[in-house]
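Shown here: the complex without one of its protein chains, the others still in place.
We call the chains A and B, going by the order they appear; numbering starts again at 1 in every chain.
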Amino acid sequence: MRSVITLTTDFGPSSPYVAQMKGVMLSIFREVDIVDISHAIGPQNVQEGAIVLADATPRFPEGTIHVAVVDPGVGTSRRILYAEIGQQRYVAPDNGILSRLTHDRPPSLLIVLENRKYWLPNPSLTFHGRDIMAPVAAHLAIGVAPDDLGPRCALEHIVGLVWRQPLRSADEIVGEVLYIDTFGNLITNIERKDVQSLGNLSSLTVECGGQAIRGIVPTYDAAMPGELIALFDSQERLEIATVRGQAACALKVSTKAAVVVKQE
Amino acid sequence: MRSVITLTTDFGPSSPYVAQMKGVMLSIFREVDIVDISHAIGPQNVQEGAIVLADATPRFPEGTIHVAVVDPGVGTSRRILYAEIGQQRYVAPDNGILSRLTHDRPPSLLIVLENRKYWLPNPSLTFHGRDIMAPVAAHLAIGVAPDDLGPRCALEHIVGLVWRQPLRSADEIVGEVLYIDTFGNLITNIERKDVQSLGNLSSLTVECGGQAIRGIVPTYDAAMPGELIALFDSQERLEIATVRGQAACALKVSTKAAVVVKQE
Partner (left out) sequence: MRSVITLTTDFGPSSPYVAQMKGVMLSIFREVDIVDISHAIGPQNVQEGAIVLADATPRFPEGTIHVAVVDPGVGTSRRILYAEIGQQRYVAPDNGILSRLTHDRPPSLLIVLENRKYWLPNPSLTFHGRDIMAPVAAHLAIGVAPDDLGPRCALEHIVGLVWRQPLRSADEIVGEVLYIDTFGNLITNIERKDVQSLGNLSSLTVECGGQAIRGIVPTYDAAMPGELIALFDSQERLEIATVRGQAACALKVSTKAAVVVKQE
């Protein structure tokens, strides 16, 4: 059975840099299926990369190798890691991009990529995705043991990012916009289970960008085109959307904007 | 031999939602080749999705499974269908997205997806592409019989869209812009056979957006850069293009704009 390798980068859709990585991997090992997760991560936006990895990668078959290249520190002393988290395997710079995945549970194995045997010869200082991460992923697909890639490191020695939790009081929750998707929907850091504890969904108010939305509805079709709605997304997070429109434009907000849920 | 599954969505190029669908499919069945048709369908633009499906899917091998997720009614009572049309198989919401394909010929089989055995457990209300359509497509690739997916429905009980035909008189044809491609070329609903019946191609005039184009030429290189031309596209439809430019910008028109072909 062929191995699966996924790619997540900030190189831009249709970037030929992605193709260079694919060429390197296929030159080392042909029996892989390469799947693009996203190449539209904002340039150097490690936090966005971390959210996309956490949402998408657990959907893949056990043992899939996920390569993540959002790497503003390329060529510096930042480490590159091999990590096992849940049933998945990762190759990524140690800059926090795995920290949304490790938020819930620690990695079960961390290796620092130091064995140059599995890199391209004469790696550049500006494209470790192609010269280190792609060839290491291809060798993992062949079956190279992770311990051959370099020394283990302590599981807590992984760079983290701050993932703010919503603040909860008796009658309200104050959270923030975590991520804006391609529909302009605002995905928040507030989860369904938190909101449900506040009371009946139809009598709650959600505030963001100076606007108040009454009630939380089940589907995008629950209001007229152009209306703002609040609902739960497919990961059980509170989401603000404009029916058949772009909530991010309508509300003129971006990530980290405050979102308040309260009982009337 | 591996199965082919294609994906057509309005999720935006490089959307991680697409990757979630791919992860779900590969987790159920590894022996598939997944091909992206387009993820740049305009948000909720079922008509555009229908045209893209009708243009692209008949090019694929017999038995290919095409999954189309342009689904503004997700989570509501709209049905999800499995359809066999020509030599191809489709999994899509019943919202008209198959209606350009069924315009010429009826489907040969329609099944309403109701058997939850082939869905993900606890499907969300906001992402049936991932939770229902992707797993059903993967099970079809494994070889699950369509009749196991749910009850058959009458072939005429499929939601349609209105596909306007050009109006024809003795010396002119009045049609409209059907679709604007990534080059800014205007693809019309007027076909070569209709135009040819009007007379010699070089003496016809094509009018759109207040401009008149003399003659219909064979290739994009038949005029100087910047000039407007009319020609037949690779599907034998009348097309208006700007040589090495964007006709949609030059003419300031969008879909449904009137296009008139007439004898001088």
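Heads up, the rule we're going with is that contacts are C-beta pairs under 8 Å (C-beta built on N, C-alpha and C of every residue); 3 or more make two chains touch, one makes a residue touch a chain.
The structure presented is a predicted model; accordingly, all values stated were derived computationally and were not measured.
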| item | value |
| --- | --- |
| Touch criterion as defined above, residue of A:G12, A:P58 or A:P218 at the omitted chain | A:G12 |
| Contact set of subunit A toward the excluded chain (per top definition) | 11-17, 19-20, 22-24, 26-27, 30-31, 33-34, 43-44, 72-76, 124-127, 130-131 |
| Hidden partner interface residues of subunit B, rising order | 1-2, 4, 6, 8, 13-14, 33, 35-40, 52, 55-61, 64, 181-183, 218-221, 231-234, 236, 239, 244 |
